[in-house]
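One structure is given here, and the rest of the page talks about it.
As you look at this complex, bear in mind that one protein chain is not there, while each of the others sits in place.
Moving on to chain A:
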Amino acid sequence: MATQHSRSAARIMMAPAVILLLGWMLVPLAMTLLFSFKQYLPLRGGDLGWVGFENYVRFVSSSAFWPSVQATLVIVGGVLAITICFGVLLAMLLDQPFWGQGIVRILVIAPFFVMPTVSALVWKNMFMDPVNGLFAHLWKFFGADPVVWLSEAPLFSIVLIVSWQWLPFATLILLTAIQSLDSEQLEASEMDGAPPLKRFWFIILPHLSRAITVVLLIQTIFLLSIFAEIFVTTQGSFGTRTLTYLIFQRVLESQNVGLGSAGGVYAIILANIVAIFLMRIVGKNLDA
């Protein structure tokens, strides 16, 4: 089928997509790299010349850097732990036969389709508000003092909001994976008298390991760059300034493009480390 003729036709058909993506990748990336080696302050003198690696050094030695790394790790780690643990449990529950499966599935999946700005605002105002939020009412009902969530437990609050958004994704993928489990194997182990916990540990979990890895990697890539949830809740205050948010502030708020670009390069390197692992798995699947 692959004649010389069809090969060149194929090349022409692929060209627009390849050229567009190449441009999308290379042009801004090259500019970021360029700026990162410059003293560049658009509002205070513009391009002030080359400074070598100074921006890279300054970005990591600024007092905001390590707290932002910590905030990023807490948010990404917290959300991953919550979504994967509950995702596995939820997927196993939804895999059982029960009445109204279709409807419950829809209820569970719904948060994923809510735009980030909406979910952040709804949680911030209608649940976490210390006066009128539902949590405040709940706390008062039990005689406790309402919590000012976003300033007293800011990281926890963000983790909660983002977990709510991503739990459906984890659940859906893990459910898909569970459904492909060979039920005969499970039945056999049941007949052999394996207790539920052992069945979970030795049969279900190993079967899910690949799906869990995929969820882990894909979510990490998306979670490293969450933005809107912080933008509309704390604006990076109370220790919720993640690496992404810090770079955003350096570039657009303090208009220090050189410094922000150096941060951007760090973020790109970080994302690529995660991406390499994801690509390996996806690539292996392509061969199969």
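Annotations for the structure displayed:
The definition used in the following text is that contacts are C-beta pairs under 8 Å (C-beta built on N, C-alpha and C of every residue); 3 or more make two chains touch, one makes a residue touch a chain; residues count from 1.
Methods note: contacts and distances are computed from a predicted model.
Chosen from "Outer membrane protein with beta-barrel domain", "Cytochrome c-type biogenesis transmembrane protein", "Quinol oxidase subunit 3" or "Carbohydrate ABC transporter permease", the protein name that UniProt gives for the omitted chain reads "Carbohydrate ABC transporter permease".
Contact with the undisplayed chain is limited, among A:Leu93, A:Ala144 or A:Ala188, to A:Leu93. Although one chain is not displayed, chain A still touches it through residues 1-2, 6-7, 9-11, 13-14, 16-18, 20-21, 24-25, 27-29, 31-32, 35, 90, 93-101, 103-119, 121-127, 132, 134, 137, 141, 164, 167-169, 172-173, 176-177, 180-181, 183, 186-187, 210-211, 214, 218, 221, 224-225, 227-228, 231-233, 244, 247-248, 251-252, 257, 260-261, 264-265, 267-268, 270-272, 274-275, 278-279, 281-283, 285-287.
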